[in-house]
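One protein chain omitted, others in place.
Entry: subunit A
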Amino acid sequence: MTADFAPLLSVQDLVVDYRLARKVRFRALKGVSISVGAGECVGLVGESGSGKSTLGRALLGLTPVESGRITFDGQDITHARGAARRRLANDIQVVFQDPYGSLDPTMTVGEVLAQPLEVAGTTRVQARATVAEMLDRVRLPSDSVHRYPSEFSGGQRQRIAIARALVRRPRLIVCDEPVSALDLTTQATILELFIDLQRETGVSYLFVSHDLGVVRRVCHRVSVMYHGEIVESGPTHTVTHEPSHPYTRRLLLAAPVADPARQAERRAAWLGLRESA
């Protein structure tokens, strides 16, 4: 199942530094390599500070790259700036974690969704049709266009953010913790939406999350990050069922399951792992 994805994005030995002060640098990514195939969903798991979000931001050109290479569809985009970077908007899009901060509160939903199309030179009539289609795809009523983001719940806002990522019909969407601010029930339906959209449009996802349960649900493959490095990679099923790296094992056991008896066993195993660590 996982072998037949043609490579769309490949990242080799990526190094990213953050400047904390003059001459003080923090190495957020220490030579990370990852690839995403067309129509594939690749998960990136780790705790906060592990560098998983930094990798996403580096792909999107939001943070400068120290060394290494990012190739998208055969084209080197590591240091793409200005017009070259703006052209990539056709292919690479993003969904952020925070459903409140990621939509401009002063714009109507229609304006939010039409903006990426307007900058691409789409006519107003075409844009309106595309916006309507995408709203329908993310299961929101078409009269949402006249409303402001504040009139929607967290889950609905995340649907709007997904629709915005989709309007240019990109080939890759970087999803930066897109469900971690949501209730579990909302989270389940949004994950469902991600899967359906991928099947309908063939878009690829780089899915950043701290939750292995979420990743198991949507991702074909997963890479586990720890302190700026990838410690384990593989098919999701293998990594979540037979983790080889002790950190992955700890991560797995740390997530509580909704079953008191099994959770008691899990906790005991986790405590044992913590003692031995």
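In this section, contacts are C-beta pairs under 8 Å (C-beta built on N, C-alpha and C of every residue); 3 or more make two chains touch, one makes a residue touch a chain; residues count from 1.
Following the convention adopted for this analysis, contacts and distances are computed from a predicted model.
**Q** Which name from "Formate dehydrogenase subunit alpha", "Peptide/nickel transport system permease protein", "NADH-quinone oxidoreductase subunit L" or "glycine oxidase" does UniProt give the chain that's left off?
**A** Of the names offered in "Formate dehydrogenase subunit alpha", "Peptide/nickel transport system permease protein", "NADH-quinone oxidoreductase subunit L" or "glycine oxidase", the one UniProt assigns to the missing chain is "Peptide/nickel transport system permease protein".
**Q** Give the residue, chosen from A:D76, A:D183 or A:E200, that touches the chain omitted from the document.
**A** A:D183
**Q** From the listed residues A:I77, A:V109 or A:L251, report the one that touches the chain absent from this view.
**A** Final answer for the missing-chain contact: A:L251.
**Q** Which of these touches the unseen chain: A:V32, A:V138 or A:A161?
**A** Only one of A:V32, A:V138 or A:A161 touches the chain omitted from view, namely A:A161.
**Q** Provide the residue numbers of subunit A that touch the chain removed from this figure.
**A** These residues of subunit A touch the chain that is not shown: 1-2, 41, 47-49, 60-62, 85-90, 92-94, 96-98, 101-104, 106-108, 115-116, 119-120, 153-154, 161, 164, 168, 183-188, 191, 195, 199, 210-214, 216-220, 235-237, 240, 250-251, 253-263, 267, 270-271.
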